[in-house]
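Just dropping this structure here.
Let's turn to chain A:
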Amino acid sequence: MTGDFVTSPEPILRVSNLTKTYSKRSWFSPGGPPKAALNGISFNLSERETLAFVGPSGAGKSTLVRCIAGRERPDSGDIWFAGEDRRAIQLIPQDPGTSLNPRLTALQVVSEPGAGRRVPELLSMVGLPVESSGAKVTAFSGGQRSRLALARALACDPRILILDESLASLDLPVQAQMVNLLLDLQDRLGLAYILIAHDLGIAGHFADRIAVIDEGRIVEEGPPVELFQRPQHPRTRSLIACAPGGIPC
Partner candidate 1 sequence: MRVKSGVLCALSGALFVALCPGEELLVSHSAKGRRDGRLTVALRAEPKTLNPLIAMDLPSRDVIGRMHADLISIHRQTQLTQPALAKSWTVSPDGRRYTLHLRRGLRFSDGHAFDADDVVFTLEAFLDEKTHSPQRDLLIVDGHPLTARKLDAYTVLIELPAPYAAAERIFDGLPMLPRHILEKPFREGKLAEVWRLNTPADGIAGLGPFRLKQYQPGERLVLERNPYYWQEDGSRQRLPYFDELTFLFVGSEDAQVTRFAAGETDILNRVSPRMFPQLAAGQASRGDIVSDAGPSLEYNFLVFNLSPAVKPTWFQQTAFRKAVSMAVDRDSIVRLVYGGRGAPMWGNVSAGNRQWSNSNIPIPVRSLSQARDLLASAGFTWDSGKTLRDRTGKPVEFSIIVASSNTERVQMATIVQYDLKQLGMKVQVASLEFRSLVDRVLNTRQFDAAIMGLGGGDADPNSEMNVWLSSGGMHVWNPGQKQPSTPWEGEIDRLMRAQMSAIRIKERKQQWDRVQQLIAENVPMVFLASPHVVVAARKWVGGFAPAAMADYTLWNVEELFHRDN
Partner candidate 2 sequence: MTRLWLVALTLAAIHLAVALAGFISPYDPAEQHRDYPFEPPMAVHFFDSGGNFHLRPFVFSAGRMYPLQVLVNGKLFQVEEPGHVFLLGTDAFGRDQFSRILHGGRVSLGAGLLATLLTLLAGLILGSVAGFYGGWRDTVLMRLAEVFLALPWLYLLLGVRAFLPLSLDPVRTFLLTIAVIGVVGWARPARLFRGIVLSAKEREYVYAARGFGASSLHIFSWHILPDLRSAALTQATLLIPQYILAEVTLSFLGLGVGEPAPSWGGMLAPLREAGMLTSHWWLAMPAFALLPVVMCYYAAISTSPSDR
């Protein structure tokens, strides 16, 4: 696994010292005291790498990926991306089905980023029958919708895919199929993945590197095997303790 670091030493994403605090307070709306969501997060991501962020809910994982995906602006810190076009970072949300407008057909969804002619290719790439392109989104099952969301993300020629607990809502067998598909795509297209999970289960199987995140900080980071065998931080230990699927070693 560590070999990956050797093959691509040049990172395609470099995040340094990211901070973000939330305050709902403004002239017109009351709110509580400001709350830090990100507190100086730094990491690098290389091509073909899968990096997982693991931590309890409210640790700041979602804020982090939203900042990376450009949905939110960090208060300070730097996000450097090798590509010029931000479209090359695509986020697949928690429940991928919600990212599809239920009024549209599969064809409309996948061609939305402007990839009209490639739709059949993209659909087959994610393992959906090409004939289904005329069907409405609502006609698809949960797993199929995830694939549809993936196909649309691929239409943007992404270099980084962010999976924000995107597989959590799927049944286990479907999850496994998706993981295989994702690994396959990583092979074929050289994608890098940022994986968000609140438990270690799927991250342990899938990621090259795991970063444990707690209260807006990365408290521990390393390859899964190292992390599971020699956890340093109490948070890591507690996460291991309650991992549902057991430890992958």
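A quick word on the picks: all candidates are chains of the complex that A comes from, given by their letters.
Quick notes on this one:
One rule holds in what follows: contacts are C-beta pairs under 8 Å (C-beta built on N, C-alpha and C of every residue); 3 or more make two chains touch, one makes a residue touch a chain; residues count from 1.
Treat the numbers as computed from the prediction; the structure is a model and nothing was measured.
Among the chains 1 or 2 offered as candidates, the one in contact with chain A in this complex is candidate 2. Against candidate 2, in their complex, chain A makes its touches with residues 28, 69-71, 85-87, 89-91, 93, 95, 98-101, 103-104, 112-113, 149, 152-153, 155-156.
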